[in-house]
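Structure in structure tokens, see below.
Just one protein chain is left out here, and the rest sit where they should.
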Amino acid sequence: MTVWADALIQGILLGGLYALFAAGLSLIFGIMRLVNLAHGDLIILAAFVILTVAAWLNLNPFAATLAALPIMFIVGFALQHLLLNRTLGGELLPPLLVTFGLSIIIENALLELFSADSRRLLGGSIETASIALSPDVAMGVVPLLTLASALVIILALNVIFYRTALGRAFRATSDDVEIAQLMGIDHPRIFSLAMALAFVVLTIAALYLGMHANFDPTAGPERLLYAFEAVIVGGLGSFWGTLFGGIIIGVAQTTGAQLNPEWQILAGHVAFLVVLVVKPRGLFPRATD
Amino acid sequence: MTPTERKSGYRIATGTPASIVAGAVALALVALLALLPSFAARDLVQEFIFVFYMAALAQCWNLLAGYAGLVSVGQQAFVGLGGYLLFALTIMAGIDPLAAVVLTGAVAAALALPTAVIVFRLRGAYFAIGTWVVAEVYRLVFAQFKQLGGGTGTSLGPDITNTVYGIAWIKSFLDVRTPAARDIISYWVALALAVGAILLVYFILRSRLGLALGAIRDSEDAAESVGVDNWRVKLTIYVIVAAATGMIGALIYLQKARISPDAAFSVLDWTAYVIVIVVIGGIGTIEGPILGTAIFYLLQRYLASFGAWYLILLGALAIAIMLYAPKGLWGYLADRYGLILFPTRRRLVIGSES
Partner (left out) sequence: MPLLETRALAAFYGDFQALYGIDTVLEAGETVAIIGANGAGKTTYLKSIAGLIRGPAESVSFDGAPIGASAAAEVMKRGIALVPEGRRLFPSLTAEENLLIGRYGRDVPGPWSLERIYALFPPIKGRRNSASMTLSGGEQQMVAIGRALISNPRVLLCDEISLGLAPIVVRALYEALRHIKAAGTSVILVEQDIVQAIKVSDRIYCFQEGRLSLSGRPGELSREQIHLAYFGT
């Protein structure tokens, strides 16, 4: 019995990581209807940036992430401003294929720069620290921090979106780009700001990814799929939904792993497909979407 | 002319002078290609096999994405499915490999139906990622089959590869050894699939289904309002493409004779390269993927040794074309010179024109 309780708890904690992956994606889907096929690779890119900053400045991963955040903010802004804004004209193919091409470029550029070796963000003693709930069930401190960070980020995103003028502008732009212009909203700049914000979120996700497991330049696509599944399961347009979606995928994976370790990833995908069939709009869809 | 035509003096025509010439040239070209194994070296034959099956895959993806608006980044699901079905049918059921290739098409079509029902719940770019998830599911499921090698894969033994229908005949007729003879059979099958894919797309576009596709491409709502069942049209195309892709996958792995889940369901080989081909050549035209395959073959041949840099170049090329020449090379040429080699648009010809 405790085996299943343990799977549940680990699944919820894992869900925090997936929610972090998904939050950035959800933000971008929500504001500019852009499906960024390079999202997973950007998380990996962020992880390598953190790794490099940590090595150059001799910092622990947390401090290195803090230092990396402004860099990634600017990179995200620039990417949207220089490249991705030019694909948002209403046609389906350009943003899809451009981000697909970007995905290939990032993966292979990372391969060239860092080789295919597996990496890890080493946090020191915190990695093995854990809190025991019972003799058989323990929660790692890092996974707890991950879930806590996910909660904080989603809270922050909700505050930004629903209690600030910028958030009003985000929502208005996502509703109706044409009329948003009539409000004096410079939508290309709004999009660039949104992407910069998404980059901040995915950099934090990268921190916890790197501390949770090994990563290498080709690890991107799998993260994209988990993020995507979390968003769809949770329901488009809702940040809390995304958190819940992440947890569902996480729990599905750990439960599957309990049955057979080889089934972990497959279990997550199957859970996604089941939700897709039964509740195609997700579990907590926003009314207007 | 039918009585209607004679009475009202109009007809629907699709042919153009350029297309008639192109048709004759194409026929000659296909005949030449069919005869190629009799005088070409073995590695050239193998290179052509690659070109043919990539061209076939490109036509399939183009039909799906360029005409039906179903942008899938998960077609590797059916390539892998085809490969694994070939291995399963030949190793476990003892069916002749060529017959297995054909059977694969039917099974792929059957599996495509429930796949589509699930995946069609998503639209646009979400659909794209959904197809990727499905492909991953296929990969992970096939990696479970220990009889087919599990995660590391398996090979086709000589008991199968040496008994492909027609090998004995080719060995004596062209005086080659068994492996080369097998390659030549694969070559003809690949050529048939490439030509078949082109003809399939061409005839679909000239049919009522093609008319519906054109309407959907322009405006889904308008198409529905004149009676087109969008969902069924898209489902039909998805299943047809799945069947064709499955057969191509079967051929690919018959020729390679070695399969593993990571290779068979590779996003790079069966989706990324295919997308690059279609984008460079020109989405939404029949000629585009053909031109794109030719260019890709050259790129692959001379630049693939640059490894990661080559792939960075391909990615950058795809982005550049999407931004600056979204209709691809053929699109540019067709616009500039008004070329149409595979005429599918219907023209109203009024008056008596013989």
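Letters are used for the chains, namely A and B, taken in the order the chains are written, and counting of residues starts over at 1 for each.
In this text, contacts are C-beta pairs under 8 Å (C-beta built on N, C-alpha and C of every residue); 3 or more make two chains touch, one makes a residue touch a chain.
In this text, all values refer to a predicted model and were calculated from it rather than measured experimentally.
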item	value
For the chain not depicted, the shown chains it touches	A
Option touching the unshown chain, where A:His81, A:Arg119, A:Arg171 or A:Arg281 are the choices	A:Arg171
Hidden partner chain, residues of subunit A it touches	165, 168-169, 171-172, 174-176, 178-186, 286-288
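One rule holds in what follows: only the chains that are shown with their structure count from here on.
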item	value
Centroid spacing, where centroids are CA-atom means, of subunit A and subunit B in whole angstrom	34
In the complex, subunit B residues that touch subunit A	65, 69, 71, 73, 117-118, 121-122, 124-126, 128-130, 132-134, 136-137, 140-141, 143-144, 267-268, 272, 275, 279, 283, 308-309, 311-312, 314-319, 322-323, 326
Of all residues in subunit A, those that touch subunit B in their complex	34-35, 37, 83, 86-87, 92-98, 100-105, 107-109, 111-112, 221, 224-225, 228-229, 232, 262, 265-266, 269-270, 272-273, 276-277, 280
